[in-house]
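Right after this comes chain A.
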Amino acid sequence: MDYSNNALLTIGTFLPLVGVLIMMFIPGSDERAHKQIAIITSGATLAVGIYTLIQFDYGNSATLQFAVNEEWIEVIKSNYIIGLDGISLPLYVLSMAVTFLVAVYTWNNVPDAGNPKAFLMLMLVLQVGMAGSFIAQDLILFFVFFELVLLPMYFMIGVWGGEDRQYASLKFFLYTMFGSALMLVAFLALFFQTGAESFSFEHLMAAGALIDHDVQVWIFAGMFIGFAVKVPMFPFHTWLPDAHTQAPTQGSVILAAILLKLGTYGFVRIALPMLPQGAHEWAPVIGILAVIGIIYGALGCLAQTDMKRLIAFSSVAHMGFVMLGISTLTTFGINAALFGMVAHGLITGMLFFVAGSIKHRYHTLEIKRLSGLLIQMPKMGWILGFAAMASLGLPGLAGFWGEFPVILAAYSPAFGVNEALFRTLMVIAAMGTVLAAGYLLWLFQRTAMGDPNPEFVSHDEPAQSLSAAANHGADADHHDEIHDVTIVEWIAWMPFLVAIVVFGVYPQLMFKVMDPAVIQLVERVGNGIP
Partner candidate 1 sequence: MYAVNFLLLSAALFSIGVFGVIARRNAVMVLMSIELILNSVNLNLVAFALINKDIDGHIFALFVIAVAAAEVGVGLGMVLMIYRNRRSIALDELSEMHG
Partner candidate 2 sequence: MLLAAQETAAAGWFLENAWLIPLIPFVAFFVILLFGKKMPRGGSEVGIASMVAALVVAAGAAYQWIDRVDSSHGEEVEPVIRQWVWWQSGGTRFGIGEHIDGLAIVVLLLVAFISTLVQIYSTEYVKGDRRYTHYFASITLFSAGMLIMVLAPNMVQLILGWEIMGLTSFLLIGHWWEEKANSEAALKAFWTVRVGDVGLLVGTAVLLGIFGTLDIKGINDSAAAGQFGSHNALMWAAIALFIACIGKSGQFPLHTWLPDAMAGPTPVSSLLHSSTMVVAGVYLVARLYPVFHVGLEINAVGQTFNLIAVIGGITVIVAAALAFVQNDIKKVLAYSTVSQLGYMMMGLGVGAWTASVFHIFTHAFFKCCLFLAAGSISYTASHHSFDMKKDMGGLWKKMPITFGAWMVSTAALAGIPFFSGFFSKDEIIDSAKHADYTIFYLVGIVGAFMTIAYMTRATYLVFFGTPRGGAAHFMGVEHGLEHRDDHAHETLGHDDHSDDHADQSDHGHDDHPEPVRGRPFPFAKYDSPWKITAPLLILGTLAVGSGYLNAPAVGVHWFEHQTESSIGLPLAEHEADGDNAEQVSSEHAVDESVGAEDVGAAEHAADSAIYSVPEPPKFAWGAAAPGLLLVLAGFLVSLFLSLAVFGKRKNVLSPLVGITERNKLFGAGHRFLVNKLYLDHLYEKVIVHGVAYPVSKAAYWFNQNIIDGVVDGAGRSTKRTGEWVYRNIDQRLVDGAVNASGMVANESGHALQPVQSGKVNHYGALLFGAAAVGAIVLILLNV
């Protein structure tokens, strides 16, 4: 491989740490300065990301670009190998964009616990971990970045979260650690089974396919659990609703938009090509669990009374589609899965933004108590409707391209995977789209349509409200808070909204980048299966 030792990716990944360093030396009382620094740093990171987009050679997206190979920890044969190809490019840039926009959103939406200094520093560290995971081409390096993500998110939930934050953050941490432990064992097993020569992806992809069939199946099991917890797949998903519900808005958005993708990305980048026979054996299991997740997540959504929890459960269903796509082992399925990751990140991130802003104004997310958002905040209401429509997979919006090709792919899975099973799964998954329409539109109908809940309607005339404010200030404040989308919110959200439409109307933008890399990946998997 050609290692150009280009510093671009390293800069892009570690740039947020510069911001963290600067913020360390500024007292926490100067909140404005911290916010500015965070926005500037993440903005600069995004600028580097965009420069990377420009420099990327799209004709050659199957090969690693901007690759670096430097010595790192020689004693365990782990090197600092990084690179970017068509599979990781969209996610890499997405992570930068999301962090930047979340930083912008924080400008006047600091979570209730205060202390933006620590909050923003954690967020920037989180960004390093996320971007690093997508560029790492060495298992240990990947693992380090993968785990680096955990701690800031733990504190974000545990310190700035809702009432039940400690339970939720601990559950998140322990659950993920449990998965990581098994994953690490699997990594080490893979390392030793391939002759303990190197942790580099390139080597492991070549050597991993030669491991004994049974051993592959067992190693894959370890990786499966590690990644499946992160995705999260059906039996391992219970941390997700708690974490999402309790996390501050920013945490929820980052969690939904990027963190969950680390799991699916791990499947595509590591588990599938390194252990083709393991993947082949496990494909039906993954497929079945994915489809259970689709139906199950949808049923869970129907039962929810809290808006944020409902959105969290919908993630289980959407990631089910992504995993079903991966389990088909076809180019169609994996392309759709990758597209679905980005789409889900944008759409569910947007939904969490809206939920956060509603909570900010109404101090509740009880679906029963919310009503007539379209009257009180027409723009917010329509954004909610738009995001719900995108989330239920309407063609012309990004969500569709993560679902429809998966269904196409499930009709004829690759490499002799049980066709009858997958065709059944296809039909059930297609029915899942109906349920998705059910719970999302039902949510929209109950919260956005109808007349506003009298609880939140100010009956006072403007003149009276002045005296009311004097008499019982808290109450009047409460009503004043219900205003439509603010400028900062527009700035933070507009890129999401535009991206959902643009990728929905012209999906080739992303498919063109991913497809060559995916073709190569599927070929690799195919070569490994006798």
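Here is the rule we go by: contacts are C-beta pairs under 8 Å (C-beta built on N, C-alpha and C of every residue); 3 or more make two chains touch, one makes a residue touch a chain; residues count from 1.
As a selection rule, all candidates are chains of the complex that A comes from, given by their letters.
If you're wondering where the values come from, they're calculated on a predicted model, not measured in any experiment.
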Pick from 1 or 2, the complex member that touches chain A: 2
Touching residues (chain side chain A, partner candidate 2) in the complex: 170-171, 174-175, 235, 238-239, 296, 298-304, 330-332, 335-336, 372, 374-375, 389, 394-396, 400-401, 404-405, 407-408, 410-412, 426-427, 430-431, 433-435, 437-438, 441-442, 445, 449-451, 506-508, 511-512, 515, 518-519, 522
